[in-house]
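Only one protein chain is missing from this complex, and each of the others stays in its spot.
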Amino acid sequence: MDHRPQAWGRPRDDVYGAYDGSYLNNSGPRTVTQSPVVTGTSVIAIKFKDGIVMAADNLASYGSLARFTDVKRLRTFLGTTVIGFGGDVSDMQFLDRHLEELAVDESYEAEPTIDEDDQEAKKASQLNAGNIYRYLQKLMYQRRNSFDPLWNHILVAGFDSASKPLLGSVDLRGTSFTSPSLATGFGAALAQPIMRKYAATEEDAAKLTREQAVGVIKECMKVLFYRDARSLDRYSIAIVTKDGIELKEDEQLEKQSWAFAERIKGYGTQTV
Amino acid sequence: MFRNNYDNDSVTFSPQGRIFQVEYAAEAVKQGSVVVGIASKTHAVLVAIKRNAEELSSYQKKLFQIDEHVGIAIAGLTSDARVLSNFMKQQCLGHRLTYSRNMPVRSLVDMIGSKAQINTQHYGKRPYGVGLLVAGVDDSGPHLFEFQPSGMTEEMVAFAIGARSQMARTYLERNLDKFKTSSREELIEHGLRALKESLVQDRELTVENTSIGVVGYVKGDKEGGEEKKKKVEPFQVFDGQDVQRYLELVADDKKDDKDGSGPQPATVADEGEQMEVDAY
């Protein structure tokens, strides 16, 4: 038995085996995020005639553990753009801080225009959703190029320079695309088919009313809660229009019906 | 003879609180031929007088496109201007790549401002010997900026720099309140008139010695009936026969105006012709 003070409070090698101090090793190659840790699940969004509706639940999971149940995954930018984050929550918080900084810089740069009272022009000179979409794509692609990805799948909603509704997606590899409806994670398999029923093309989306779009999104959130084991019935929903953003961060799924569960057989302890 | 002990570098103040090297650089701007810029609510124009070093040589370039939405007019050392111009072009390309928008003109001008200021505070460096007028449009509308070798930048409604530019500025001041609502053509016309004011006696604006640069907004194409977004008219330089049309606009009042503005003092007639600037 080792009685020297240095060994006090330490597990005994003869009982517990050699201590694995490998995590103390800071020699060798620099290590970066190799996989996400605390994660958020799907984000879904659909265009309608005056803008875009986006939603994501308020859960942050640690593996299969429902770790944090009040995490807001929809963030706003300059009061004109909504950004929804799926994937790693710490990377989301990093991006959120980064975008906050960008928004502050941008607000300081708000230019006096030749026509001082032209409020339209003043607003137009600020970064819009199109600009943010592009910026995030570049950022994510740069990080993947340095093999240090931000482990997120992001949706961006707002208006582009031509004042048209914009809905775009960027993933951890910097792949970016737009579509009348978008979903990340499980949503791509479960919600996207439902949303595409209502907004298969841009033209179809331009016919949807705000109420219809909100209805579709709520229906999809319900389906996701039924089938996605890493989801929650509390969620955030944002509606972006030219007049601004309406963001509700503590919504409860309504009118759930678990009757379908009765018919599911073959799992767990159930034998019949 | 009096010898100035405080002008050997750009890091030493004179006892009067002046930095002579920077002031000399500002003199180089005054040696360059005159350039005028004006901005309205829809457009920004640059007009310039080009010199030819001698009868046999071609005329220098005074206007440069930086990006589709920005152009500059230079007065002073052309080679210094090229360095700034290339830098500005890189910045605009980079900004467009990361944000997919026209770089805000103010951010762009601020960047060359800080770049130029560094040269006034480091031993062994030389200030840029060139002044710029930067005309551009961005999402907040048309802009005109002045840039000086000291690193000073300022937004202007209308301005002129270069040899004998005071005369052009006087014209601009007299017509200041007309610019805001001027049309594209009217703006060019005002620019050319301002330019004429600063001409040496017996000199005239010709298709050889005049350059015009225009950038602005045009009404967007009607797309699906609801497209009312303004579209950028890219910065474009008119030279040679292309300026004929505009010269004719201001040809008529040549006589009256010359009389009206009174005789020019003979002493300044050849200012700016002694030093080889702007030429290459």
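Order as written gives the chain letters A and B; numbering starts at 1 within each chain.
Everything that follows uses one rule, which is that a contact is a pair of C-beta atoms (placed from the backbone, for glycine too) under 8 Å apart; a residue touches a chain by one contact, two chains touch by 3 or more.
Please note the rule applied: contacts and distances are computed from a predicted model.
UniProt lists the omitted chain of the complex under the protein name "Nucleophile aminohydrolase" (options: "Exocyst complex component 1", "Nucleophile aminohydrolase", "Elongator complex protein 6" or "Ras-related protein Rab-15").
The hidden chain, counted over the whole complex, makes contact with A, B. Although one chain is not drawn, the whole complex shows that of A:23, A:108 or A:258 it is A:23 that touches it. Summary of contacts with the chain left out: across A:6, A:64 or A:257, the touching residue is A:6.
From the options B:68, B:110, B:185 or B:242, the residue with contact to the unseen chain in the full assembly is B:68. Touching the missing chain, out of A:35, A:252 or A:269, is residue A:35. Touching residues on chain B toward the chain that is not drawn are 65, 68, 89, 93, 96-97, 100, 234. Although one chain is not drawn, its touching partners on chain A can still be listed: residues 4, 6-7, 10, 13, 18-28, 34-35, 137, 141, 144-145, 147, 149, 169, 173-179, 188-189, 192, 201.
Everything that follows uses one rule, which is that only the chains that are shown with their structure count from here on.
As a whole-number value, the distance joining the C-alpha centres of chain A and chain B reads 48 Å. Of all the residues in chain B, the ones that touch chain A in their complex are 39-41, 97-101, 104, 106-107, 138-143, 155, 157, 180, 227, 229.
Against chain B, the residues of chain A that register as touching in their complex are 109, 111-115, 118, 121-122, 124-127, 130-131, 134-135, 138, 161-163.
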